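One structure, pasted below without further comment.
All protein chains of the complex are present and in place, except for one that has been dropped.
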Amino acid sequence: MSRMSVSLPGLEMKNPVMPASGCFGFGEEIGTLYDLDELGAIALKATTLEARYGNETPRVAETASGMLNAIGLQNPGLEKVLSDKLPPLASKEVPLLANIAGSTMEDYEAVADALSASGRVGALELNISCPNVKQGGIAFGTDPDLAAELTERVKAVSHVPVYVKLSPNTSDITVIADAVEKAGADGLTLINTLTGMKIDRKTGRPLLANQVGGLSGPAVKPVAIRMIHELRQQTTLPIIGMGGIMEAGDIIEFIMAGADAVAVGTANFTNPFICPELIGELGSMLEHEQVDHLYDLRAEEAGVR
Amino acid sequence: MSRMSVSLPGLEMKNPVMPASGCFGFGEEIGTLYDLDELGAIALKATTLEARYGNETPRVAETASGMLNAIGLQNPGLEKVLSDKLPPLASKEVPLLANIAGSTMEDYEAVADALSASGRVGALELNISCPNVKQGGIAFGTDPDLAAELTERVKAVSHVPVYVKLSPNTSDITVIADAVEKAGADGLTLINTLTGMKIDRKTGRPLLANQVGGLSGPAVKPVAIRMIHELRQQTTLPIIGMGGIMEAGDIIEFIMAGADAVAVGTANFTNPFICPELIGELGSMLEHEQVDHLYDLRAEEAGVR
Amino acid sequence: MKKENMTITNHRRIARNIYEMELEGKLVQETAGPGQFLHILPPASDSMLLRRPISICKTDKKTSRLTIIYRAEGKGTNQLAFAPEESRLDVMGPLGNGFPAENVSPGEHVLLTGGGIGVPPLYDTACDLREKGIELTTVLGFSDKETVFYEERFRELGDVYVSTEDGSYGTAGFVTDVIASEKLSFDRIFACGPVPMLKALEDAYPNARGSISLEERMGCGLGVCLACVCRSREDSDGTDYRKICSDGPVFSWGEVLL
Partner (left out) sequence: MKKENMTITNHRRIARNIYEMELEGKLVQETAGPGQFLHILPPASDSMLLRRPISICKTDKKTSRLTIIYRAEGKGTNQLAFAPEESRLDVMGPLGNGFPAENVSPGEHVLLTGGGIGVPPLYDTACDLREKGIELTTVLGFSDKETVFYEERFRELGDVYVSTEDGSYGTAGFVTDVIASEKLSFDRIFACGPVPMLKALEDAYPNARGSISLEERMGCGLGVCLACVCRSREDSDGTDYRKICSDGPVFSWGEVLL
């Protein structure tokens, strides 16, 4: 085992770094820039049962050390994902984490069943935390009972491990995490975006067509770290941490806080080569610190393990 | 009435700018740098019934476009605030908003009663959202029933209007706001800090002695704007907006989002002269835009008024 | 596409808030036609995560240099305005697909229509067309006299008409007013500028042959994030779209919904 390899349910990763869902599409574009097999895994863009156009534009806005997005889960729908998006990835070995969303439990079940049966997907990521759609999405993510029921139903149909992606828009992240763990989740991913807004000074109105958007980037990193640290005290479930990772040192902080792997979102827009660069830097740092494995960087008493 | 003056319950402000609670002490230090009567108002540091030392150090940490603090409501206690902190402010005309905190409802009542009877305090700011104390504080801020009961009880003993300071650490800010409004709050102030954490890469452990701290600064501005905009759709209560204000344009965005006045926190640490500078710049901007009053910058249909 | 620290070889103000910048770097060799853009990270900032899309105004593969023209507008472009010559700029590009100048046949008369900061990509287009011996007429619209730029440059390549909204220079009004009043005819039209201008043009000349270049707020600039989509005009089920960054920014006349 190398210094960097990590083993998570459904995802045998040669390093702990994956691009975050929605920040990498299905790998087509960035796949022309470097070999996707350099990545630990890829979290795919959310797939819904039917094709979605998403929200009107403007869909993104810049904020201090962050950005707002309100894409609105645009995607070609389950069928096209199976027919057009997954096949180009067949020649690659990189594990895939398929992010799924929906507005009804039945939607989620249908997408989960089909995607997990595709053979190419290593695990599912239940998106119950998208702040940019009116129905479903975040509603499932703030009500523990709904979240648990959804998790249970998706687990029942899924052929691969199921991760649940948690929303930071909550007064107590431990409640939802506990609910989905009891319902059978194989892992947690967090954080999704914090709901925010930007005002267009020229008009006095919200800049995004959707009014609100999801805040991501380094601005939210302290919130992500806090929630991961908090959950690590209560659970041994694998955690994929994300929120504001821009440099290799950030990855180390997430691992120290209790994450088992990380995802990189917004940083891909600032620099589309960021993932392989981070993997390289992380490797050098571990070599320089002379640790046998990434996880050895963790302070001993941190967390429940 | 000037372009900038705003009138809020208990606070006749010649401009909409006040330093935020905890970022200005009781005005002693910064009062040596400029005339405090240049300010629209001053939000005082939280007062509790008994003196508090607060948390161990380190108490602050820097984050991307933000900071974490875990002061822990250090203050000399009600008695000393009355005997030592308010008298030096007697010669000033600037309205005071006294921030009060406690771990029991009785604490809050006692402090509210005495401070509001002091004659020098224009209004109270109920701090039910401090993330840095184990007991009380944020607990009152996340449970609508507790928040309402506390508001009602404080209102019953207070001799001046009562504002309630809301926590952004919630999945739905409208619920608490609605509860305290029904309980008789005269105004809302928001946002307090978002709970966050920073890991010390050298030790692998949380950098702050208190582990978690409150995130403030421009990083949180989109969250603040979103919550103020959201509340403005449901209530006509005056709102004092804060969270990340660094420049005059930010104040305009808060006003556009629905705030009636603003508070400036973290920016006082970057630049202790910031408040009068902002007031000057805001004045010039309004003059340049040739608006009769600040509030005329608001888009017409925004909000319920 | 390259991501490169390009060197600023020239940088100057050419009109009110309008700057011309010359950049040198390897990515110039990869440009594939007029109307592509660069995605520029604002310099001297560590709080801005998003790049700024700026059109390439002129390329010179021989010297590995290109020119951009931008308006210092918000935070990022105002930072850009302070970047000193000889300093480096973090640039991604060339991105997108430009104007199909190669499809224009000898003998065609091309009308170039640019509004404000939409003018720059038309200059490279004009140069390419001119090199092929194509006859050009250019109509440039600006807000006022102080913001007019590149009139002389275009005049070296063909007829030029200028309008300003406030009438402080050239014809008072919009580019469409000029085209109508001067009764300009054309075989093909290339346009870049604010959406209302493009819409007015497409409405006025619904059957024209030509292309428009669109702007939208972008994330990745590569087609990854879906920030910059617009709807196609023939949208059967309401989900058909184009990505302005990677399918555009130049689209065929009438292809997308404005």
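We call the chains A, B and C, going by the order they appear; numbering starts again at 1 in every chain.
Keep this in mind: contacts are C-beta pairs under 8 Å (C-beta built on N, C-alpha and C of every residue); 3 or more make two chains touch, one makes a residue touch a chain.
Treat the numbers as computed from the prediction; the structure is a model and nothing was measured.
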{"item": "Residue in contact with the excluded chain [from B:G54, B:G249 or B:G283]", "value": "B:G54"}
{"item": "Contact residue for the chain not shown (choose from B:I30, B:L89, B:I128 or B:V262)", "value": "B:I30"}
{"item": "Residue touching the undisplayed chain, where the options are B:A41, B:I71 or B:L190", "value": "B:I71"}
{"item": "Missing-partner contacts on chain C, residue numbers", "value": "44-48"}
{"item": "Residues from chain B at the interface with the omitted partner, ascending", "value": "22-25, 28-30, 33, 51-54, 57-62, 64-67, 69, 71, 74, 76-77, 217-218, 266-273"}
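Just so we're on the same page, only the chains that are shown with their structure count from here on.
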{"item": "Per-chain Cα centre nearest the global Cα centre, belonging to chain", "value": "A"}
{"item": "Between chain A and chain B, centroid-to-centroid distance (C-alpha), Å", "value": "34"}
{"item": "For chain B paired with chain C, centre-to-centre distance based on mean C-alpha positions, whole Å", "value": "46"}
{"item": "Touching two or more other chains - residues of chain C", "value": "46-47"}
{"item": "Sequence positions of chain B contacting 2 or more other chains", "value": "64-65, 218"}
